[in-house]
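Below you'll find the structure, written out as structure tokens, and then a few comments.
A single protein chain has been omitted from the complex, and every remaining protein chain is retained in its original position.
Order of writing sets the labels: A, B and C. Residues in every chain begin at 1.
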Amino acid sequence: MNGVHDMGGMDGFGKVEPEPNEPMFHAEWEARVLAMVRAMGATGAFNIDASRFYRETLPPEVYLSSSYYKKWFLGLEDMLVERGFLAADEVKAGHASAPPKPLKRGSFTTNSVDRVLTRGSFTRPASAPAAFAIGDRVRMKNIHPTTHTRLPRYVRGHVGVIERIHGAHVYPDTAAHDQGENPQWLYTVVFDGAELWGADGDPTLKVSVEAFEPYLDPA
Amino acid sequence: MNGVHDMGGMDGFGKVEPEPNEPMFHAEWEARVLAMVRAMGATGAFNIDASRFYRETLPPEVYLSSSYYKKWFLGLEDMLVERGFLAADEVKAGHASAPPKPLKRGSFTTNSVDRVLTRGSFTRPASAPAAFAIGDRVRMKNIHPTTHTRLPRYVRGHVGVIERIHGAHVYPDTAAHDQGENPQWLYTVVFDGAELWGADGDPTLKVSVEAFEPYLDPA
Amino acid sequence: MSEHHHDHDHDHSELSDTELRVRALETILTEKGYIDPAALDAMIQAYETKIGPHNGALVVAKAWTDPAFKEALLADGSAAVGTLGHVSRTGDHLVVVENTPERHNMVVCTLCSCYPWEMLGLPPVWYKAAPYRSRAVKDPRGVLADFGFTIPKDTEIRVWDSTAETRFLVLPMRPAGTEGWSEEQLAELVTRDSMIGTGLVTAPGAPS
Partner (left out) sequence: MSEHHHDHDHDHSELSDTELRVRALETILTEKGYIDPAALDAMIQAYETKIGPHNGALVVAKAWTDPAFKEALLADGSAAVGTLGHVSRTGDHLVVVENTPERHNMVVCTLCSCYPWEMLGLPPVWYKAAPYRSRAVKDPRGVLADFGFTIPKDTEIRVWDSTAETRFLVLPMRPAGTEGWSEEQLAELVTRDSMIGTGLVTAPGAPS
């Protein structure tokens, strides 16, 4: 979707403000939100792509005015209600009142912690050879799905060069919507700054994105 | 600038909500804001392009969460302070404490009202013949100025056809920044929906923008 | 959810904060001698009484009943409207676009809120809000559905994005069953939304 989350190349957000000696969490609830998201993901209630999509579909003014973990919290709550793990009236009451929904991978217990701390692999067997080789010129497709995609707006329609091939990976565009892992070849595609930003761009700039094969046309 | 104001083609803002029997103003202060903006514009404190730029440069989350006239108010206040018509401490105090700055076209009095109600003309003599003719195919330039522009992101890089020629008009990209009227030929350029939105686009859709000649390359 | 719906100003404490700030600004501008508040009153009164969709409706009704006027209107909106004594101050840049069974026109300003004030009055909140501005150029049929109507699926939809000082007025289709009606009667039927392209004109009792 063309949401406000897709902010590469936007102006007007001001300066970057590094925070000296930044704490890991700015409030205790942030840690609980992080842990709940990871835990419920580990139970199989949702995958990482779905959780991103729920954050992206927060109302744009909420997305832009909420802190990072607030967005995580709001996305989590929406997702669990919409997928039937909670009822809206339970959220309102602050207590469970309906039976739980079965979890694909079971409850999250202390035995599950280790599994969460080990990062999963997104590589999958490929169903076909890679369509592109290192050095190939490709044009990013001009797609505008209202669903989840990882092709940012700022590269659509632009021509880049295949620089790396990462094997076939879970395809977020389908995985986010429970339409399967649908593995696709993943490439690093690199662009000249001037290709993306025109004559005013920094002449020393090169930008790459990680792009799935369905995003690419030969150029 | 690539601001959140440039929202053509964005997803996630929800349904359009028509309001039956909508009043002209939803609060009395809205009318005062409208009148102050028009009045101060008439004094020559700023032109319409500058006033748009000040609204565009409000913080994005403020832009998206403020009502229309609230944005007008915030932009007006910023603009008058930044251009030296008010001092920040006067705004804070709610009263004038420094001498006024001379106004190009004088104070706004009851005699000025009629002038405001008659819409101005933006046509100017052209300094050169039009570079394009009706029916010409043109590609919208891929420009990303951080300054004011009226070339929306969703058409940049795309190919359309010149449909109408409106004569030479004041050029907002310079006028907004007090760099002169710099008149440029203005065209209606029409695009197929599929050119803008790809294969998922409505096949019956055509979209046009009003485009100044510096935005266009032959295609 | 519309921008209006989310408006922080609807919170009472913030509303009064805005009110206070607006009053303070007017006080300062007055004390500086930049403006006369009475002139603002007069301007607001003029907006409230002189402009509005009745102006556009008269132009549409005239076009429906006077083929020569219609031809002139489509050729040069500003010039044609200028010939009508009762509609004034149109400016130089009015473009009138005609709905037909083959083509439905719709007007938007994706970048801000450009709108033909002189023909239609001040724009409604939805016209200036993000849902309409964002979707009109990409999903106009979805937008029309929000207004409760559909157009035939093979009708071309032409969206005019008002990115400059040209201003667009849609000339809607004259409804069936209005043969012989006077300009005044016809003007009564013409809604604001039909001149933006987010509504159709229907005659009472006639099939829409």
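Going forward, a contact is a pair of C-beta atoms (placed from the backbone, for glycine too) under 8 Å apart; a residue touches a chain by one contact, two chains touch by 3 or more.
Please read these numbers as outputs of a predicted model, since none were measured by experiment.
Undergrad: Please identify, in ascending order, the residues of subunit A that touch the omitted chain?
TA: 5-19, 22, 24, 26-29, 31-36, 38-40, 43, 45, 52, 55, 64-68, 70, 73, 76-77, 80, 85-86, 90-91, 94-96, 100, 103, 107-113, 116-123, 150-152, 154, 164, 166, 169-170, 172, 186, 188, 190, 196-197, 201-202, 204-212
Here, only the chains that are shown with their structure count from here on.
Undergrad: On a CA-centroid basis, which chain has its centre farthest from subunit C's?
TA: Result for max centroid distance from subunit C is chain A.
Undergrad: Measuring from the mean C-alpha position of subunit B to the mean C-alpha position of subunit C, what distance in angstrom results?
TA: The separation of the two C-alpha centroids amounts to 17 Å.
Undergrad: Between subunit A and subunit B, what distance separates the C-alpha centroids? Give it in angstrom.
TA: About 34 Å separates the centre of subunit A from that of subunit B.
Undergrad: How far is the middle of subunit A from the middle of subunit C, if each middle is the mean of its Cα atoms, in Å?
TA: The separation of the two C-alpha centroids amounts to 40 Å.
Undergrad: Among the residues of subunit A, pick out those that touch two or more other chains and give their numbers.
TA: Residues 59-61, 144.
Undergrad: Out of subunit C, which residues touch more than one other chain, so two or more?
TA: In subunit C, the residues touching two or more other chains are 1, 6, 130, 138.
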